[in-house]
Structure formats: C-alpha cells, structure tokens
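The other protein chains are all here in position, but one chain of the complex has been omitted.
Per-chain residue numbering starts at 1, and chain names A and B are given in the order in which the chains are listed.
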Amino acid sequence: MEIKQKKEKKEEIVRIYIMGREYKVPAGLTIMKAMEYAGYRFIRGCGCRGGFCGGCATVYRVKGDYKLRMALACQKTVEDGMYTSQIPFTPAEKPIYNLEELSPSVNVFLEYYPEIAKCVSCNTCTKACPQDLEVMDYVQAAIRGDIQEVAELSFDCIMCGLCAMRCPTEIVPYNVALLARRLYGKYVMPKAKHVEERIKEIESGKFDEEIRRLKETSMNNLKEMYEKREIEPE
Amino acid sequence: MIRLPYYPGCAVQTTARNYAISGIAVAEKLGVELVELPKWNCCGVFPSLATDDLMRHLAPIRNLIHVQEMNDSGVVQNENRVVTFCSMCFHTLKEASLFVKDEEKLGKINTFFEREKEFVGGVKQGYKGGIKALDFLEVLRDIIGYEKIAKEVKKPLKGLKVAPYYGCLVIRPREIGIDDPENPTILENILEALGAEIINNPNRTQCCGSYHTIDRKDIVAKLTYDNLIYPIRNGAEVVVTCCPLCTFNLDFRQKEARELHRDLKEIPVMYYTQLMAIAFELDKQFYGVDLELHHVDPRPLLKAKNLY
Partner (left out) sequence: MSKIKIVRGYPEYMRESIEAVEKTRDGRLKETFPHMSLEERDEILHKFHPDYKKEAKRPVKVGPNKGDLMPHEVADLLEAHPLIKPEDVDLSKADFDVDVLIIGGGGAGMTAALWANYSGVDAENILVVQKLRLGDSNSIMSQGGIQAADKSNDSPVLHYLDVIGGGHFTNDPKLARRLVLDAPLIIKWHEELGVMYDRETDGTMITIHGGGTCRKRMHSARDYTGLEIVRNLKDEVLNKNIPILEFTSAVELLTDEHKQVAGAVLYNMETQEYYVVKAKSTILTTGGFGRLHIQEFPTTNHYGATADGIVLAYRVGAKLRDLDAVQYHPTGAAYPEQIVGLLVTEKVRGLGAQPVNKNGEQFVYPREPRDVEASAIIRECYERNNGVETPTGMKGVWLDSPMIDILHGEGTIVKKLPAMLRQYKRFDIDMTQDPILVFPTLHFQNGGVIINENAETTVQGLLAAGEVTGGTHGKNRLMGNSILDYSVFGRIAGVTAAKRAKNAKIGKLTLNHVTKYEKMLKEADVTTDRKAPILLPEYRGEKVLSRALDIF
C-alpha cells in the first residue's frame, strides 16, 4: 500500500523582499519556508518551526501600506510585495534572582524591573504580540503588584522579544511576566497535597514488591493483567 | 443605588488599601455603588513627568475610553462620570480630560487610538470627550450631601480632635480643583457631619513634598515637620487626609522628621473615609486600621476614645 500525501500542481508565484532583496517564491509558503526556498539556510531565527519557541520573530511591511507589522516567520504566510526582516535576538536585561529568597509582594516587580513605572499605556507592546496577548495590561498589573493577573494574562507568552523591541519606554515585558508566573506557581497557587503523600508512600517502599512481581512474572501473565486492567471512566 | 464608574489606581490597591476599603463601604452605605472599570491602567502620573505633550495623555485618556466602553457594554447607563479616591489619579484624569477639550489635540490623540481597532487587546474606539473625573469628596458633597452623611452617623466622633489636611492635588490649579484653593471646606464639613471636633490647621493646603519622598527624604522630612507641628500645637489628636501620597509623607516620614526635630510627637494620620466608616459603625474590617498600613498606629487613640 503506497501512502502518497502529495499532488503535483502548478504553483502561483509571489514576490517578496528578504531584507530588501527581491525573490520570487511560491504563494502559500510561510515566511520561514519561503526564505528557505529562496536559498537561506537558518542557523539563527529558526527554532521549533511550530509557533512555540519564539525564535523566529519577524517584522514586515507590505508594499503600499505604511504599517509595520510583527509575526512569527513559521506562522505567517507570505504576501505579494512583502518586505521582511527577522529579529533573531533581543538584547534584554534579565536580573539574577533566587526564587527561594523572593516573596510574592506587591513591590517585587518595581524592585527588579523599576522601568515598568515608565509605561505610558501606549499599547504598542500589545499590538506587537504575535500571540495576541494583552501585554500592556499585564505590565500595568505588574505596576500595581497584581501577580495573579500578570501570570494569567501572560501565560501564553513565547518570549519572542517583539514587545520589548517596540516599547518606547524600554520595558522588557516578557521577563517581568516570567518572574510573575514563577512567583505565582511557586507561592500563590495552592500546593497539591496528594503529590506529597504519594512521594512518601513511594519512599517507604509501598509499591516495590508489586512492581518486582510484575517484572518477574511471565509474559503471558503480564499481558493478561494488562488487558484486564480496569480503565477509569471519563 | 447610584452606580458610578470607579477608577482605583495603583495606590489604593496597595499601600492605601485602607482608603479604598473604607471608602467603598462608606459609599455603599450612602447609596452609591462604585463599579470598577473592567480594564484600567496607570492614571498617567508617571509619564506626566515627561516633556512630550501627547504621550503623557495616552494613559489617562485610555482610562476615559474604558469608561465609554462601560456605557457601551451596558455595565452602566448613560454615565459620564468616573470616581477616584486617589487625589493623584483624580488630578491626572481631570487634567487630561480638560486637555482634550481642544479638538485639535483630541484629534491627534485619537489618531493614535484609531489604529488599535486592528489588534486583540486594543481599544475599539477613540475618546469622544465629555467624561468627567470626580474625586470621591465631590460625590459626598454634590451627589450625597452632608445632611445625608450626618443622618448615617451612629457613633458621633465626639471629643475626637481632628485636623484636616488637603495637600494640593484636589484644590490646585483652580481649573482642576474641587474647592476654594485658599480656603477649602469640604473636609471640615464632612468632619462636622461626623461630629468631630475640628482643629485649625494653618498648613492644610501646603505641599507635602510629593515624590521627593523617594530621593530627597530630607526635604520631605522638613515639610512633614512643618505640616504636623502646628496642628499638634493646636491640640490635634489625628490628622485627616484625602491623598495617598500626602498620607504616606505625613505618616511614614514622621520617623525622619523626628530625627531632625526631637519635639515632634507621634500623631496618627487617617483617611476621612476611615473616620466615616467608624462613625457609621460599619463592620470593623472596613475601618482599614488592621491592615498594617499605618506607620503611627491609630488604634490606641481610637480605643481611648471608645471608637474601636
């Protein structure tokens, strides 16, 4: 049986400008694949290729439009007349801290990132976010020390750096958010007691004998036990 | 119950929580529900220190747009007022609302907001004008009235010697101020309704030292001494304020002030809303005195006066 997952077809061509240089590429490709088609081999500016790592931050304009737009190269389809440039690295300050010694206090953000107080609420960061997060709102929540709000609004952040590159007051929102989420996860969210209890049981050797028996039993027995194991209903 | 849009600001969410906790409870008692803006940002006081005349108004105008949105989404009906406790927030919001009365300036700012329609998390309309920022003091005076306040008093503050302190933000400049800049009376009138004994404070409209409190504590300590020594000499037992920054400077900088002048006695500093909560005999949690937010603990005085 032949698995054939492709069909030959004539491709529509668009013109794009990679850092100003014109290339003709098939329509429908992502910016990343279009650059590769054109002959680029990435060392930087390419990570997971699936929208999770934030490694392919890209700025672009489309011919005839004054607006500067942001995207992930692996997630944005090329358009005819698109000028693109990648921003593979964002210079940013990340203070060193020991989470064990911090507390989730209202002033923790102003202490480590005092520049957040300069936020003019222009919302440019929000506009830049390829994840459509409400970046300015979480920066504002950080100013007033609302850790939960920062953690929840920023949860889907992939730390691509575009918000920091666009901020007129030089804030690095994604690092502020990282601190918030870690504090929230460590100190604010309730701890799972059942995890603690199970660790104690395992340390006391409660399951050792049963697993030993499984390891030593015959293959047929093992298969039977597997097939007969009860499945927890939905 | 009147529902009024309410803008908290950062101070009353954190260091001045006692102001908002008491104030919101007092308002409710007086038939005013303060409805927090579903979304809000810094009032804009930090950027107002910048020289750029456009950027510094983005924050306050964005907050005014959020009030518009509350109307559009039906959270409030036809309500063009927004209430604050913090004098700084009030001042910044009102200043911005006056600034954009100039159509040209409003147009310029709105071109900025126009583009936000396109992205998630942006506001969906520009500012249409007409939103009025109200200090909660104005709500008490103009919407509720002193008589109604007096009627709610269960435990008059008889024999409590109170000196009011206004600072500058709610009275100056004249266009923004809510009372006579030289001789304001709102606080006195409220305290009178509560049954307190009012002590003359000749420094009640003086500067508290403002943000110098961060980098020039010495200046603020000197002002704090000046601002407290006269009411103390006149017999005041407590100073009553309406601004978180004034409160911080008058209360917390007493430490530095006493290092300069040994003769300065400790005196508690409280928000007028706290005294209202006490006089209305609301639940104790609304007094806001148990939150460890006071430098000079007012509880011994309140206990001595049988008020706590």
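Quick note on the criterion: contacts are C-beta pairs under 8 Å (C-beta built on N, C-alpha and C of every residue); 3 or more make two chains touch, one makes a residue touch a chain.
Just so we're clear, the structure is a prediction, and the values are computed from it rather than from any experiment.
Note on the chain not shown: across the whole complex it touches A. Mapped onto chain A, contacts with the missing chain fall at residues 1-7, 9-10, 12, 28-30, 33, 36-44, 46-53, 55, 75-77, 94, 96-99, 131-132, 151, 155-156, 158-159, 178, 181-186, 189-196, 198-199, 202, 207, 210-211, 214-215, 219, 222-223, 225-227, 229-232, 234.
Everything below uses one rule, namely that only the chains that are shown with their structure count from here on.
Across the complex, chain A is touched by residues 10, 13-14, 39-42, 44, 46-47, 50, 55-56, 58-59, 62, 112, 115-116, 118-123 of chain B.
Put simply, chain A touches chain B in their complex at residues 67, 106, 117-123, 126-127, 129, 132-137, 140, 143-146, 168.
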